[in-house]
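One structure is given below, represented as structure tokens, and several questions about it will come after.
Missing here is one protein chain; the remaining ones are kept as they sit in the complex.
Order of writing sets the chain letters: A, B and C. Residues in each chain are counted from 1.
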Amino acid sequence: MLQQFGLKKSPWVVHFNCNSCNGCDIELLACLSPLYDLERFGVIHVGNPKHADVLLVTGSVNHRNARVLKNVYDQMPEPKAIVAVGVCASTGGIFRDCYNVLGGIEEVVPVDVFVPGCPARPEAVIDGIVRAAEKLELRRRGQPVSRPSLVPETHEPTPNPAAPPETVPATLASPAAPVAAPAELAKTP
Amino acid sequence: MSQRTTIPFGPQHPVFPEPIQLRLILEDERVVEALPAIGYVHRGLEKLAEQKDFQQDVFLIERICGICSFMHAMNYCQGIEQLLGLAVPERAKYLRLIWAELHRMHSHLLFLALLADSFGFENLFMQTLRCREEILDLMEITAGNRIMLTTCCIGGVRKDITPDQLKRIGTGLDRAQASLGELGGAFAKDYTIQRRLKGIGVLTREKAHELGAVGPVAKASGLAMDLRQTGYAPYPELGFTPITETNGDAYARMMVRLRELDQSAELIRAAIGRLPDTPLSVPFKGNPTGEVAARIEQSRGELLFFIKANGSKNLERFRARTPTFANLAPLLHMLPGCELADVPVIVVSIDPCISCTER
Amino acid sequence: MSTRMTLGLAAVVLAPIVGGLIRGLDRVLTARLQGRQGPPLLQPFFDIIKLFQKEPVVVNRTQVFYAYLHLALIALATFMLATGGDALMLLFILAFSTLALVIGAMSVRSPFSRIGAQREIVMMVAYEPILILMVIGFYLANGSFRLQSVYEASRPMLLSLPLVFIAYLSVVMIKFQKSPFDLATSHHAHQEIVKGVTLEFAGPYLGMIELAHCYEAAFFLGLAGLFWATNAWMAALLAAAVFAVTLLLDNLCARLTTHWMFRFMWTVVFGLALTNIIWLYWR
Partner (left out) sequence: MSLLPAKTVTPDNLLHEVAVLRQQGYRLVTLTCLDQGTGHTVYYHFDKAYQPLHLRLEIPDGQELCSLSSLYPAAMIVENEIKDHFGVKFTGLALDFQGRLMLTEAAPKTPMNRFRRCGMELDARQPAAATPAAA
């Protein structure tokens, strides 16, 4: 009975700046400010991945920090969720063509929520964290959690999170699947 | 007990919004040696700027750093204008100045908030961020975005500030300055803050010059060095003089920024008062050619762009030397000998922008 | 005997609930002081429930043992406080509880965790003498080391030990990890050593430590109540006053260094408490 309060109401976040230009990072800081007050949702900004439930990543992945990002991700105990904040974290953004940029963070870790924007607005970041917290709860119950796709959805209905597992592709159903990006999640060229 | 420990300070560390790694070698809690490991946010922006059209580069270069984005774009545009021989209309110069100073204010307020965070003063952190929102509101009202304004373009600005918005800037600055007055008192006079900042991370005037410190770090050490005096924008007409402190410690660096906040607000007011009525931009034809080293005083100090163009629409070389890059050497000079508890304070006191540094 | 036993068990059950509420109130009031809305009052409970639902990540088995020990000992200390046990024993158990956490933090190889543990030890060295002086004060006032005698005393301890009470305030601030003493671990003291002592504890084990913190919150405010144990209302008022002072100072101060804390505790605070004891002795 008590369990339903847990994860949804207390998503502790850890922020990792991958390759960001700081725009999204300072908007994350602004989320903590009295105007937006992230703590309303029980969010604590912990510096330690071992305590965190939600990983907020800003910026794209480069050769040096890919390993660090994977490391931070691996240190987080299950259930966990990843939020890609801003377009750089989602696809590489304006820096996609840079020689040292590998692309969005999807290259390294599975993403649960993409927050758009350059930089992402604090409202959008808060929304992303709250959505990630809902996914945490589903994940704990062992229910299938859909991973978003950056490929625009054409006419398919949005996946029902409570749908029975057999209707969901196996790769999507397993919450702990490492970087199993299904074919339809492959990025647009 | 003099056991040596090596602490990897970063790249993912809560006090830094950005990844830089300082390998600190500690004896007990005293830092003996500090080695930087950077490259965690190296993207290769300079190369991309050479591959893109020089007009697209305005938006790319604005994203060298999200905190002082407008000033990057401004410096780049000024450099290209110099190559093209464009005379920017007066109104555009004043509008650029207004946005640049708004950016300086929000950047300095962010610095104060991070500094408060670095010595664990959560309340002050929150209040400073609240004050910062006033400035962000002004930017959103005038440009449509909170941080990335993208109003600067080659030849002038893309957007005008209407009289209503100018009035709103005035009231917004009043509110920000009112709360800044209270916050400034807390920052300058609080006993615990003074204990944490005074005499910490001292950089003498000689060392500051030798190590090439720029911006508030140099000004706090007594070097009156502010490129706004060179007159790239109508600063001299508005009666600008650089602010300096003499002690060269973290407290002095904070005071420089605190006083610059008020100065920026006054500059904006003065600029609004004298805003000339001219077109916003001049049209231009052709591609730039030649070499130029454009400089500007960004919120963290001197920003230098070396631009080499060869008459095609791609630049031949774009090089950015950002202020934090210059301030890294002073930082590494300040760290040895300090306490571990002072490391966040010292690092934050130079207002590091790693994203600028590594591009 | 059996009523005291029931009282003790009730305290062990109720203390985390009261402590959780205190911590929740702390967070709400702190947020309000900072001009924010803040989390719900029950947030500490949500946090603990969540932590127990997380995957247990263990660095080594020792660490887990010490997390259990930390929680068990602080619960035992709460039990003893409620049943009016021996004050010196109480102090010993309390110190051992903190020590369990320190050893747990020392048992892993993370430098931040170790520095946190070192700081925790420095903090113990700074506040333990004050607690001992407090117990000596109780003894001088009542002629017994049993806390029962404090409960049965005719006049409130505050009247005999006013300076010790003030010294005790700073002990509470250290234990609650409030500015300017938030040195070793705290939700906010992450700037220097990330999470300090609790760095390497995760999931349910961190939940246990959080639970222990709830016990601590209730325990130390209960100890503050001892200074006016003759009247339950006055005791509660005193505890509330201690809580309010720590909260206010937390929002008015920056964090200072371990050295400063050590000097401050051993000169000013220790001096205050000692003066009180000497005065009590010669009275």
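Note that a contact is a pair of C-beta atoms (placed from the backbone, for glycine too) under 8 Å apart; a residue touches a chain by one contact, two chains touch by 3 or more.
Quick caveat: nothing in here was measured; it's all calculated off a predicted structure.
One chain is not displayed; in the complete assembly it touches the shown chains A, B. Touch with the chain that is not drawn comes from one residue among B:Gly144, B:Pro163 or B:Gly311, which is B:Gly311. Between the chain not shown and the residues B:Phe9, B:Tyr235 or B:Phe325, the one that touches is B:Phe325. Residue-wise, the contact with the chain that is not shown comes from B:Glu46, picked out of B:Glu29, B:Glu46, B:Glu62 or B:Asp351. Where chain B meets the omitted chain, the residues involved are 35, 38-39, 42, 44, 46-47, 50-51, 209-212, 227, 229-230, 289-293, 295, 302, 304, 306, 308, 310-314, 316-317, 319, 321, 325-326, 328-330, 333, 358. Interface residues of chain A with the unshown chain, by the touch rule above, are 62-64, 99-100.
Everything that follows uses one rule, which is that only the chains that are shown with their structure count from here on.
Taken as a graph of touching chains, this assembly is fully connected, with contact between every pair of chains. Between A-C and A-B, more contacting C-beta pairs join the chains of A-B. Chain centres here are Cα means. That of chain A falls 37 Å from that of chain C. We define each chain's centre as the mean of its Cα atoms; on that basis chain A and chain B are separated by 30 Å. The residues of chain B that reach two or more other chains are 13-15, 126-127, 130, listed in rising order. Residues of chain A in contact with at least two other chains: 34, 46-48.
Interface of chain C with chain B (complex): residues 30, 33-36, 111-112, 114-115, 118, 179-180, 182, 188-194, 251-260. Contact residues on chain A toward chain B in their complex (touch as defined above): 14-30, 32-35, 45-49, 59-60, 62, 64-65, 68, 72, 94-95, 97-101, 118-119, 121. Looking at the complex, you find that chain A touches chain C at residues 2-3, 5-7, 9-10, 12, 34, 37, 39-42, 44, 46-48, 50-51, 53, 75, 77-79, 140.
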